[in-house]
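Note that one protein chain of the assembly has been removed; the remaining protein chains are unaltered in position.
Let's look at subunit A:
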């Protein structure tokens, strides 16, 4: 557990969980899940939500038992060398998720706003922003997550504009897809909820951490609700053939929004999305910095600069829609393996290891 001055109130976990889940994925998740689940896609959203809720539950199970962050847990369970190797895999995952989020966002900007944007300069501005945020420590990152949820919340009201043109009979007939199709859609949907693994790093920074699970689940619930609203509106608004061609269906929804002083709302949406994705990059990068700092015991600012350098190089070297898609795919597979295979595995191991150690202690005494 960290010092009390550095800790945050448990209810802020709500914003940490929610802000890291909502990112570039929201802008175009419809096509992927509707490809297999069609008009039943909303069920996949709920099913994916329940699965991730279970992940949060066993993450808390693991963390509550140890009251430490993942790096320390690895050291306790596997010893210094093997433990650190596992930790290193997670650090790579967090760094990679930062890369994927920022690169996907830059792609959205390239396609929708500035086709000829100078990625070098644009990424550099982001690097400065991220450095300024993450070097402030965890409280600043949390603050950004908080405002990253509160300030752009007005955007979600604009999703009600397309309702006027939606045909909700598209939702019928309910359940006309096979279990197999649904499970593929659910797997794809889970990607939209990833990012919560940073909880493994910031758990010791939460006051009364055990009680914070309620807030984590509520934050997740808000994400599920937002996804659900968007998918239901999208099913009503688009036909299945149409959505197969829309890479960023959410952005296209905004084209309908019309106010007396503003048209083409997607520009404002993409602009406001900056503050939504910033915590999405800062939080994993903070987790990676903290992890490396714990493993190698070096100065966090140096590590951060090094990580930002890697991030920056990735930004300017990854080009083209195909490469970005490929990266997204790798990253999602990586994430799913870590969250749904590795985490349950380590939770069970920790249960047995701790039990045996306790028995040993009892025998000795």
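Convention: a contact is a pair of C-beta atoms (placed from the backbone, for glycine too) under 8 Å apart; a residue touches a chain by one contact, two chains touch by 3 or more; residues count from 1.
By definition in this document, contacts and distances are computed from a predicted model.
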{"item": "Options \"Cytochrome b N-terminal domain-containing protein\", \"Amidohydrolase\", \"Spore germination protein\" or \"ABC transmembrane type-1 domain-containing protein\": UniProt name of the undisplayed chain", "value": "\"Spore germination protein\""}
{"item": "Residue among A:117, A:174, A:244 or A:348 touching the omitted chain", "value": "A:117"}
{"item": "Listed residues A:275, A:305, A:324 or A:338, member touching the removed chain", "value": "A:275"}
{"item": "Identified contact with the non-displayed chain, of A:80, A:264, A:302 or A:333", "value": "A:264"}
{"item": "Residue, one of A:129, A:163 or A:256, that touches the chain absent here", "value": "A:129"}
{"item": "Sites on subunit A contacted by the missing partner chain, in the whole complex", "value": "8-9, 11-12, 109, 113-114, 117, 121-122, 125-126, 129, 132-133, 136, 140, 143-144, 146-147, 150-151, 258, 260-264, 267-268, 270-272, 274-275, 278"}
